[in-house]
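Just one protein chain is left out here, and the rest sit where they should.
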Amino acid sequence: MQEKVKDGQSSEFQVVGTRPLRPDGADKVTGRAKFGADFSLPGQLVGKVLRSPYPHARIKSIDASAALKLPGVKAVVCRDDFVEQSSEFIPAGEMMINYRDVVRNVMAREKVLYEGHPVAAVAATTAALAKEALRLIKVEYQVLPHVIDVVEAMRPDAPLLHEDMFTAGVEPAPKTPSNVAKRLEIGHGDIAAGFKQAELVIEREFTTKPVHQGYIEPHACVASVSEDGQADVWVSTQGHWVVRAHCARLLGWDIGKVRVTAAEIGGGFGGKTVVYLEPIALALSKKARRPVKMVMTREEVFKASGPTSGAHVRVKIGAKKDGRIVAAEAELKYQAGAFAGSPVQPGAMCAYAPYDIENVKVIGYDVVTNRPKVAAYRAPGGPISEFGVESVLDEIAAKLGIDPIELRLKNAAKQGTKAAYGPKFGPIGMVETLEAAKAHAHWRTPLGKHQGRGVASGFWFNIGGETSVSLSLNEDGTLSLTAGTPDIGGLRASLCMMAAEELGVPLDKIRVQIGDTGQLGYNFLTGGSRSTFSSGMATVEAARDVMKEACKRAAKLWELPDDAVEYNNGGVRPAGPNAGKHAPMTLKEIAGIAGKTGGPIVGYARINAAGAAPSLATHIADVEVDPETGKVSVIRYTAIQDAGRAIHPSYVEGQYQGGVAQGIGWALNEEYIYGDDGKLQNPGFLDYRVPVASDLPMIDTVIIEVPNPRHPYGVRGVGETPIVPPMAAIANAVANATGVRFTDLPMSPPRVLKALDEARAKGSAKL
Amino acid sequence: MAKHHITATVNGDPVEFLCEPQETLLDALRDQLNLTGTKEGCSTGDCGACSVTVDDRLVCSCLMLGVEADGKSIHTIEGMAQGDELHPLQQKFLEHAALQCGICTPGFLVAAKALLDKKPDPSETEVRYWLAGNLCRCTGYDKIVRAVLDAAAELRGA
Partner (left out) sequence: MAHVTLIGNLRQFTGGVTEIEVAASNVHQLFARLGEKYPALLPHLQTGSAVAIDGQIYQDALFQEIGPDSDVHILPQIAGG
């Protein structure tokens, strides 16, 4: 069941809000659409990576001479083929990147820091020869002790990953290096005074495991470097301008020499916002003077591409008997993998963001461990911290005898609330999602045996960023729209719809494509729930540019001033006192005379989109727990979230449902399992268990619309927030069903069964 | 290693290709026949992105060798539409927005067609269990299941 709750203001749109077929649909259902591994160039070689078998070791020597002698091997690269980088943060488009870490993650230099860390790569005429060549490369390692767990890594005697890591954010700066890259603190008010006022204080510790974004398409690219140094890359990515920047930097080339084309992308969720294979493929292609294609195996994806952090979270909340929260504290320890940069900062900022709390303090630690470098995963950092907070709120509600939705309503952030991370909120939909949850039939439906119900809310920011769009009016009145943020799941449909809405033309008269880095100005990547917001804003601006120019052309023909002509209903007509003096001209007619009246009509937008506004959600989950096996089945789920304005409701629902499914996997089954040897034991989909169709019920959605006043259509980014509430919603439901509160994820059957048995022994289990 | 000469039928057309003994059917389809609609997600038979039918039997083409295709009739996603006309499953997937990134879509369509060819009136549970071998990370399966049930209804009614 999918519903939409309007904010009370009816919108009279012709196209926005409807559900047309997506323009890239036919190619996707026939197999015609080309993803990263579907592209090939004549004469291409196969590239393969030699990866460290050890979680931590110093590299003493690399000898590729035998590999180079193998017939069919055309190039070998290792650390010497990439430019050493300083440790200062360099702008890469909009992000500040420590390239010293990036170059080392792409290709190890002094040390290998995780099992799977690239040490060398070859390009050969066949895959079999490339694999044979890898076997012939001799690497001498000095194996070092390793550390996998975040709390272990923080101990003073833990094996040290980086000799020059001195914890930032600590005064005075520490004299000895450690694995703690950074300590941060945010908050406001007086936390000690706040807890003094509290009539109930609950403090809990939680652990979560690293989980992978789990995109079905492994990383893949084809790189081709010409003799004159011009380079082309075809790659499945969330951000091809970012890929261009990273590759140019790591190889020491001019950015303008590198052209990157974004293939269709088979899932990213944040994991394809970074580079792994691309700089290697380019380096190999330059040496071999032939195109090089590189595709990761599933095992490589798990071992060597970034999962998200595992973490240790401590939450302490103080409330009055009436449910008002007076003090909220958290301590977050997130592991970053081999190099600094876990999402502990946004995790800290989000933890209490849905609520209006006078006294807040969140401390965070960014800790390195001998695991693959963490990459962004849908609302990075948010699900982990909010899992802890939403679980403790649930306990508070239960102890105070207050309905968990009422408790949240009592403390909900609203327009004007000072956010936990500082600024005051503009209009936000927290209250609306809670009210909708309260009113939903799901909340009132009786539960059966061994069943439990949980509710949780969630917050994620959205971002804007640099965006360029080009909209050409073709000679026959059709339009060609070129945007630059890769379409990860329906963007092209929404962009077409916004353009059609503005221009008053039928949808099928607009053809949309995602351009390559040579065709548009800079575009920041698709991530941060930004593409519909930013590329949408730019598309609207470009469309208005076309409309304005169309008016100008007609004005010239009619010998009227520019502002005496208005755009209306897919065409132009004289306005005001001149109304009716000339018959209106359709956009098609204007297009037909564009060449003669000044040249091609092309609308451009090149902006740094600002005005992105957060999306809030409240989810309700019903579970059934099998008392004999500990299996938790999700039997009903409702996701309620504020979209601002749903351009194409089906794809907004799709984001809600997809985030929920990932959150359920994170809650119930997904985890990286390491042996004592520091090696990953489950690098495949059989043992890294993501939800399958038989695991899930239909996922009901409710789209709330509290328009974002800063976007022409009121859009809020929706892609990330849906993954935030599920872990707590499910943990709260399991607590409701069993009487046992789970603070360690995942709640897989053996763990649930063990906890049930322990609770039964104590007499505190409900089943 | 010497290549084998394989003769088979793919999507109704006679084909011939050369492949090494260790190449999978998936490799042969993608690399020898340039039919890249069938995808590689895991190469261990866990994700279903490589689903094809071989003599009307649903298989993971990554778990079958190219040489085993000799004399067989194989159907891939490229053979599903009839000229300009999409198969009702393809059409329903579009109408229900049952795809986001689309990488799993060919596998789901082939698997769903194999189900409906055998069982024209499956229940929701039967659809979910039949498709449990096809992983989707984007949609949460809701719209996929609805699309399959809707296509089944149309095929029964048509």
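Chains: A and B, in written order; residue numbering restarts at 1 for each.
The rule we apply is simple: contacts are C-beta pairs under 8 Å (C-beta built on N, C-alpha and C of every residue); 3 or more make two chains touch, one makes a residue touch a chain.
Note that the structure is a prediction, hence the values are computed from the model and not measured.
In the entire assembly, the chain absent from the figure touches the shown chains A.
Only one residue from A:G465, A:G536, A:G571 or A:G630 touches the chain missing from this view: A:G465. The hidden chain makes contact, of the residues A:S65, A:Q142 or A:N608, with A:N608. Here the missing chain is touched by one residue of A:D80, A:E185, A:D322 or A:E475, and it is A:E185. Check A:P380, A:G429, A:G603 or A:P697 against the missing chain and you find that the one touching it is A:P380. Those residues of subunit A that touch the chain absent from the view are 89, 94-96, 169, 171, 183-187, 213, 269-271, 273, 345-346, 349, 375-380, 421-426, 460-466, 527-530, 608, 610-612, 710, 720.
Here is the rule we use: only the chains that are shown with their structure count from here on.
For subunit B in complex with subunit A, the touching residues are 1, 20, 22, 30, 35-44, 46-47, 49, 76-78, 80-81, 86, 90, 93-97, 99-106, 109, 124-125, 127-129, 131-146.
The part of subunit A that touches subunit B in the complex is made up of residues 19, 21-22, 24-26, 28-35, 37-38, 128, 213-218, 264-269, 295, 297-298, 488-490, 648, 650-651, 653-655, 657-658, 660-662, 684-686, 690-696, 698-699.
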